[in-house]
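Quick one: this structure, given as structure tokens, is what I'll be asking you about.
Of the protein chains in this complex, one is absent; all others appear in place.
Right after this comes subunit A.
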Amino acid sequence: MRSCRLRMEAAMNSFEYKQAKDIPEALSLARADGTTTFVAGGTNLLDLWKYNITNPSQLIDINHLTELSEIRLLEDGVLMIGAGVRNAETAYHPIVEQNYPLLSRAILAGASPQIRNMATNGGNLLQRTRCYYFYDHEVPCNKRIPGSGCPAMSGYNRMHAILGTSEHCIAVFPSDMCVALAALDAVVNVTGPEGNRSIAFADFHRLPGDTPHLDNNLKEGELITAIKVPEKGFATNYAYLKLRDRHSYAFALVSVATGLALDGNRILEARIALGGVAHKPWRSLSAEAFLKGREANAENFAGAADLILKEAKGFGHNDFKIKLAKKAIIRNGLMALKPESQLPGAQPSA
């Protein structure tokens, strides 16, 4: 005979809501005990709250922080995207469309128009996994309750990770936008009680390791202010491909962002980032180095894919992702040679 208690993280529905007028005020209002959540678009926060996954006792509304709300080119050619700018506004911004079409494409492959109109860039970086088990507070989950176990590993794991997993967690990070930002070597500007700092995109999100409850390296009380994208936008040869169980409004099973700098058909520089395969957007510098100087063709993209996926490991239902990711990397490489072949919704080229 076993006995168990109905697990419900007690969720007192009353909470304190404050509107901050600027960054200093937002930081000073925030409590240091982990009970504060900054809210902008709130698109994921609402889900998490309704499902009893999160339970902030203080909400600080940062929608009115003008410091977060602009997109502009800096003097050194770097593009600065405010953390409070909406995803849709970012994707359709003329500079983004022209200089960073890969970013624009990736954003538009995510969510729905309604959500993109609401969700902000900072929030996009902080969205949480869509693992079924994470969203069900009645079942164990190491990301929710460290040490409670991971039902996904032996359960239904079609959407789960094949790279960078740990014995504690195989959840994937669901963003599309971040896959492009990873490929573009973006930098995340944050501010907090201890001042400002910049985090390279590759270092922003974490692998699950022994701390699956931590999604990223943002410290308590820190706020994302902007995302800086280097001048090199791969606007001539780029592609974003998203493979999923329906043609829109579904998270990626595998997605690929590819940017190529070419001399004729010879690759000067390649960037390949994968989504839907790990706890963070996945890049392999050795695969990118492999492509450098080689012909841009299916054979070499396959070689790069093998390097990227060398350590890939399936958990049953998601075994297909290994083969799918390889095929997707090859196709997306070829699509990057003809960016006009890309279809709406980041579907495979015709």
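Note that a contact is a pair of C-beta atoms (placed from the backbone, for glycine too) under 8 Å apart; a residue touches a chain by one contact, two chains touch by 3 or more; residues count from 1.
Heads up, the rule we're going with is that contacts and distances are computed from a predicted model.
> Given the options "FAD-dependent oxidoreductase", "ABC transporter", "Xanthine dehydrogenase family protein molybdopterin-binding subunit" or "Trehalose transport system permease protein SugA", which would UniProt use as the protein name of the unshown chain?
So the chain that does not appear here would be "Xanthine dehydrogenase family protein molybdopterin-binding subunit", according to UniProt.
> So one chain is hidden, and I want to know which residue out of A:33, A:245 or A:311 touches that hidden chain in the complete assembly.
Touches the omitted chain: A:245.
> Among A:26, A:199, A:226 or A:328, which one touches the chain that has been omitted from the display?
The missing chain is touched by A:328.
> From the list A:97, A:136 or A:269, pick the residue that touches the absent chain.
In the full complex, the listed residue that touches the missing chain is A:136.
> So that we can see where the missing chain sits, which residues of subunit A does it touch?
Within subunit A, the residues that touch the unshown chain are 1-13, 47, 52, 130, 132-133, 135-136, 138-139, 151, 154-156, 158, 243, 245-250, 253, 320-321, 323-324, 327-328, 330-331, 344-345, 347-350.
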